[in-house]
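The complex is shown incomplete by one protein chain, all other protein chains being positioned as in the whole.
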């Protein structure tokens, strides 16, 4: 059984390596796939959407995810069974969208059994002391119910995903993420026009519907379907984020021109 | 059989993790070595030279490389047999230098057989849908010829590697790469003088031939043979890139002083 791992730990500190070590001490020979550890610190929604986009491409197994600004506080530590796949992480909305892409939450348990944790549990690093150990034990075949009491799935914290809205022919959308190529991922799947004006704060630019980067001229603003199926703003050979001075969470206004 | 993987995807997005997942779904237990995913976005030449430098140190197997600004456009997706090693990636010059370090291209095939791709193929992420699946299938032992029609090796796209040139005793060289330590890798293997003036744009500095960083005083500009066998400009305990305000692609002029 393979463990996949997503976090906001970055790779410049030893946090990810330590979690790998913890898992391999519990489960020697364990296979681990790192999805990414580049989620911005504390960006739970971005982590949740990234995990949901990645999971369909990963082998079934245990999906460990830690974006956990509330570590050591009131938020619960949980493990979910989603039809043959397990999810382990904080109960802050991080896991639900991914669990729902693969069949939804069948059962949920709180991680309270210290037999499956590193003790004493540090108040600042549950990735190392609670979540990684739980993931490794699940990968070894420990039953979910062993990890702690059952929870009502309906009571789990849900993430708030911003919805697009229309007003007077203008579509208001939100930038969900900016990738390394400067592409702006939007919270819509499509637009119905071929040429649009994109406005964010004071910046206005024309954008053209296209199929892929290679369909545009260098520097041109394109609207295309990205690899997650969402609409994205892109600049071939450049960066839409720079061209529009846009960041995750920004609202964009799309006005049809043709 | 091991798969090595180089790209310009970075590690802050889930692209690399998703490709790992795709390969392990096809080939459970597959071993993957990440060469680097830090090639600058779209920097095909730098990717090609980095791959060529790394391959001799990697186990034989399948070498997957994706630096692919033309994704979804006219450029072909290819797999090469280079004498017991396979290369998979776009036909944009990325693979040829590496293939030539290990014996040259014996056979080339275009990746057109959708049986070995994830369909429908997204126009923006052939790494996930075309290249990673092809690499995993080759690692499993699928014959190259199964992946698509044979291509004439002579017709593959070659990268343009800048050549140094001389004029009036001045050697004109190009910065191929800048590494984490601020070392400037040049497109020459040696110089014939012990003391030179290095000029780039308006900046002029004296540089001394040395064997290793420890041979210099802190802050001193050195010229030394780097681990790829090329000449590099280095500053012990500092950064030659900062000292000279130089970037990849810059032309440096070397004037002998002694």
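We call the chains A and B, going by the order they appear; numbering starts again at 1 in every chain.
Operating definition for what follows: a contact is a pair of C-beta atoms (placed from the backbone, for glycine too) under 8 Å apart; a residue touches a chain by one contact, two chains touch by 3 or more.
Here the structure is a predicted model, which means the values were calculated and not measured.
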| item | value |
| --- | --- |
| Touching the absent chain when the full complex is considered, from B:28, B:59, B:104 or B:219 | B:59 |
| Contacting the left-out chain in the complete assembly, out of A:9, A:86 or A:181 | A:9 |
| Given A:56, A:72, A:149 or A:219, the one touching the chain that is not displayed | A:72 |
| Absent chain, residues of chain A that touch it | 8-18, 20-22, 24-25, 28-29, 41-42, 69-75, 122-125, 128 |
| Sites on chain B contacted by the missing partner chain, in the whole complex | 2, 4, 6, 11, 31, 33-38, 50, 53-54, 57-59, 179-181, 211-215, 224-227, 236-237 |
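Throughout what follows, only the chains that are shown with their structure count from here on.
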| item | value |
| --- | --- |
| Centre-to-centre distance between chain B and chain A (centres being mean Cα positions), rounded to whole Å | 30 |
